[in-house]
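Every protein chain except one is present and positioned as in the full complex.
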Amino acid sequence: MLRWMIKSLFMEPLTLVVAIASAASAFLLIILFEGIFAGESEQIVAYVRNVKADVWVMQRGVSNMHMATSYIPDWKVRQVRELPGVAGVEAILYLNTVVEVGDQRWFSYVVGLEVPSNYAGPWAMAQGKAQPSVGEAVVPEVFADMTRLGIGDTLRVTDRELTIVGLSKETFSMANSVIFVNKIDLEDIMSSFDIASFMLVKSGPDVSPTELVGAIEDAVEKVHALTASQFLQNDRRLAMQMGTETIALMTTIGAALAILLVAFTIYSQVMRQRRELSVAKALGATNRSLYISVALQAVGITLASVIVASITAAALLPALSNFIPAVTMILTVASVAKIAILGLFVAITAALLSARQIARLDPASAFQT
Amino acid sequence: MSDFEFRIAGISEGAAAYFTPFGFVNFDDLLDFYFESELAEDLSTFPMLSFLLVDLESDANKADVAQRIEEAVPSADVFEPEALADRDAALGRITLGPIFGMMIGVAYVVGILVTAIIMFAAVNGRRHNLGVMKALGFSNRYLLRLVVIEALLLTAVAIPAGVLFAIIIALLIQSVAPLYLILPTEAVPLIRTTLACGVFAIIGSLLPVRIIFRLDPAMVFRS
Partner (left out) sequence: MKEKVVLQAENLVKTFGSGHTEVRAVDDVSLSLKQGELVLVMGPSGSGKTTMLSILGGLLRPTSGQVFIDGTNISALSESKLPMIRARSVGFIFQAFNLLDALTVEENILFPARLIRGGQKEAAVRAADLIERLKLGPRRTALPQTLSGGEKQRVAIARALINAPPLILADEPTGNLDSTSGQEVMMILHDIARDEGRSIILVTHDPRVEDVADRILWLEDGALRDRKAEKHAWVRDPVCGMRVDEWTAQLSSTYEGQSYHFCAQRCLERFEEEPTRYVKCSPGEQDRTASSGAIN
């Protein structure tokens, strides 16, 4: 029975290919979206992930960087710097704002650096210098490509024109690009002087980051200190949280589409084969055995679709990332596993939808010419 | 918020947005926040206001007033509400455009493949009828044209059904997750999608062309 069902599927190879391709596209939609979400979420936390701080200190009540506002007076920076166990402190000023390039506008995270900075600035450069002086900016390479800017061109942060002196790598995402400017410029833009947003603290050799967190909060009032891993976790969680519902929505739509496509394929297959299925019933095949065989057909088609979608995604995602550098995409094992489980659900549902069709086949019609 | 506790006194409608929900607090509380945070000893040096929302007298001319404000406060920019909203919307489109553009592209590929599979099944199931038509003298091109027209007619019926379905799903999503505003009947995207579906219909109906061209009209004599 199973052999017959599988061979029947291959009787019309073109139909089978189109059916698998369509269902695979529906799964690809889900994988792509998950890949984009995973990639962009990682990019959102790229700054926190890559700068080499052990402890982050911020205004009390703040616990992440993404879309947060934090102000700490400069004198608290000095306080932390003088604490035992602190090997170094770099303070940054931080602003979510829109950056203008010609008539284009881009949402960005502007990080004001105290220059020279050892570890709070860009961690990888494509071109130019990494430490912006007053009146200068370091922008993501991808951002520069998209806006057709280069070293020596200018961009506008609020009402301030800054000259591009460096192109950084791994600092661009659609939701936020990280632009580095001199802290003095940002203080001027914000009209806020002698303040910082975050302190990036290095712990000494004999102090663990956790111990340092406790020491800082004990010594300095109205600040919140977190180890780098905790801070990163908070940021990542927030970024993921923003997309969870959308992901669920897209996954549901993709799954529904896949169910419809597989169900239609199975329905067409049963319709095409209804005479043969009637004959099989006449010869003694039970409804149950036919249901199982059709269900296995559905599983086969869905499995093939999942495999095609996964392979296509694995090949496509890096290519798409090169072609559309603005979008960061990551193919995760979790998303492929998710698709596989979803695929099983799709197959079973699609097969169930054809059960009534099979039950209604009349074995006596085998005698009709 | 930022280490300050606020008691919820009211729940607004329409102020939620995907990335930027709006919460409203009393301005005095904001002053307290600044005092508490020790950010500035002298508040006169600290920026206290983000935006000024200006109401005009009934006979005032917007453009004139805007110019006068800009002359009086050179460090400020003045926008009419619609212009500001447009700028924000444009920013949203730039930010999310490539992502959703890519997904819509994949969805378009799905659309073509779905149309193809449906037309393939339709033609396959009617091989005998089409064979009879060939025997009676209809050309391959004519039969292909028939199939394309059928696909376009199916699409014409499917589009309003699809729009209706989209409206229902949008209402459902918005009732379950009111954060999302879904506008399936916006004119430009709707027209674009309709045209795209027409193209899908034509491309998809070309898939069974091989079946049509290889149909043997002599089959009419076989049972």
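Note that the chains take the letters A and B in the order they are written out, and that residue 1 is the start of every chain.
As a convention for this text, a contact is a pair of C-beta atoms (placed from the backbone, for glycine too) under 8 Å apart; a residue touches a chain by one contact, two chains touch by 3 or more.
Remember, it's a predicted structure, so these values are computed and weren't measured experimentally.
In the entire assembly, the chain absent from the figure touches the shown chains A.
Taking the complete complex into account, A:363 is the one of A:135, A:300, A:325 or A:363 that touches the chain left out. Interface note for the absent chain: among A:67, A:285, A:303 or A:344, the touching residue is A:285. Although one chain is not drawn, its touching partners on chain A can still be listed: residues 1, 3-4, 7-8, 10-11, 275-276, 279-287, 289, 363-364, 366-369.
In the analysis below, only the chains that are shown with their structure count from here on.
Mean C-alpha positions place chain A and chain B at a centre distance of 20 Å.
Those residues of chain A lying in contact with chain B across their complex are 12, 14-15, 18-19, 21-22, 25-26, 28-29, 32-33, 36, 40, 59-62, 67, 69, 71, 73, 98, 104-107, 159, 174-175, 190-193, 195, 222, 224, 242, 245, 249-250, 257, 261, 264-265, 268, 271-272, 320, 324, 326-327, 369.
Contacts from chain B toward chain A in the complex involve residues 1-4, 18-19, 36-39, 45-47, 75, 87, 90-91, 94-96, 98-99, 102-103, 106-107, 109-110, 113-114, 116-118, 120-121, 124-125, 173, 177, 179-180, 207, 210, 223.
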